[in-house]
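Omission of a single protein chain aside, the complex is shown with its protein chains in their original locations.
Naming follows writing order (A and B), and every chain is counted from residue 1.
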Amino acid sequence: MINISSIIEISGTVAFAISGAFSAMQKRMDIFGVIIMGFVTAIGGGTIRDILIGDTPVSWMRDYKLPLIILGTVIAAILFKKYIKTFKVTLFLFDALGLGLFTIIGIQKGVSIGLNPGICIALGTITGCFGGVVRDILLNHIPLIFHREIYATACIFGGMLYFLLVGYLDINIVKVIAITVICSVRIIAVKFKLTLPKLYV
Amino acid sequence: MINISSIIEISGTVAFAISGAFSAMQKRMDIFGVIIMGFVTAIGGGTIRDILIGDTPVSWMRDYKLPLIILGTVIAAILFKKYIKTFKVTLFLFDALGLGLFTIIGIQKGVSIGLNPGICIALGTITGCFGGVVRDILLNHIPLIFHREIYATACIFGGMLYFLLVGYLDINIVKVIAITVICSVRIIAVKFKLTLPKLYV
Partner (left out) sequence: MINISSIIEISGTVAFAISGAFSAMQKRMDIFGVIIMGFVTAIGGGTIRDILIGDTPVSWMRDYKLPLIILGTVIAAILFKKYIKTFKVTLFLFDALGLGLFTIIGIQKGVSIGLNPGICIALGTITGCFGGVVRDILLNHIPLIFHREIYATACIFGGMLYFLLVGYLDINIVKVIAITVICSVRIIAVKFKLTLPKLYV
């Protein structure tokens, strides 16, 4: 059954895969590199989460669907690379939606194995953000989320809200609120070019 | 009992360890760095595979032999560093053999825990190639296999052949064919300087 949650997950995965494939093409990688970068960006966060909690084989290995979607996405991204920029805003919105959903998926995995709220929020943030961290390491960059734009902050904020509300409201309503908040914080941050202050010594 | 498969595995491990140690010396690392780079290159792929499928403690921790072989190899590489280039062709052939064997080892591990063929091929490719990826990350390079030479492609090709033939021929014959194909594709690619087309945006 395809439900709202699946549609968001697929949209987010597609957006993450395109982001990885696109940055690989900017570095002039070959087709294998572009495919791997698409995969790593899309599934990296969930993979690190599964490894940290010992939920193995990691989830993409047990699920035919997601790897096929990523492969199809990357091939489409290669074929239509000229037009990717046209969809920039759409992709950004998918990415923000995916960020919200992935964070909540990570939090719920943590809750399901009895981890405490702070650790669950960390797990959610890792699920949402660390695909991008692995992508940046492979591209030989300092991870973008450590010094640009509000990204992880949105996850942490949404995660805290999740645990504040979870005792008072229906779980599905809490999830929708948390995802909406993460997504909104991210969109507002980009629209108004909000960043965290840089620290230095 | 030493059999053909063990001999290939040891040859491949030796070649991978030398490749890691050699690139560490090119970056003027100290002896500890050279040893670690030899290890990481030789066992990195199998380690990532074992972590992804949850087969822990990872295999090199349960096997006295392989770490000792790697340590001996790296020490020999340091002592005879002037002469490594003399064995360049031999090492390249060992490396190609190891690539083939490691890929098939990875595929069979996947099959043994019931993963589907596509995932098994990914697992084989990770086993064969990701030691080099970790090596390149530690050397602060963009992984070579993402933008130069046909390497992972050979694994994927050999892996697909494995699953095409496995229903029709004896498993040992299939393994020999797949290893031979991976090894041959790799050798032909290097001999004729074949590369995948670079993509860019």
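We take it that a residue touches a chain if its C-beta (ideal position, glycine included) is under 8 Å from a C-beta of that chain, and two chains touch if they have at least 3 such contacts.
None of the values given here were measured: they were computed from a predicted structure.
Checked against the full complex, the candidates A:91, A:104, A:152 or A:185 give a single residue touching the omitted chain, namely A:152. Checked against the full complex, the one of A:76, A:115 or A:177 touching the unshown chain is A:115. Contact with the chain not shown here comes from a single listed residue; of B:91, B:104, B:138 or B:154, that residue is B:138.
Summarising the interface, subunit A meets the missing chain with residues 51-54, 113, 115-116, 118-119, 122-123, 133, 137, 140-143, 145-148, 152-153, 195-201. Counting over the whole complex, subunit B has residues 22, 24-34, 36-37, 47, 51, 54, 56-58, 60-62, 64, 67-68, 78, 81-82, 84, 137-140 touching the chain that is not drawn.
Going forward, only the chains that are shown with their structure count from here on.
As a whole-number value, the distance joining the C-alpha centres of subunit A and subunit B reads 30 Å.
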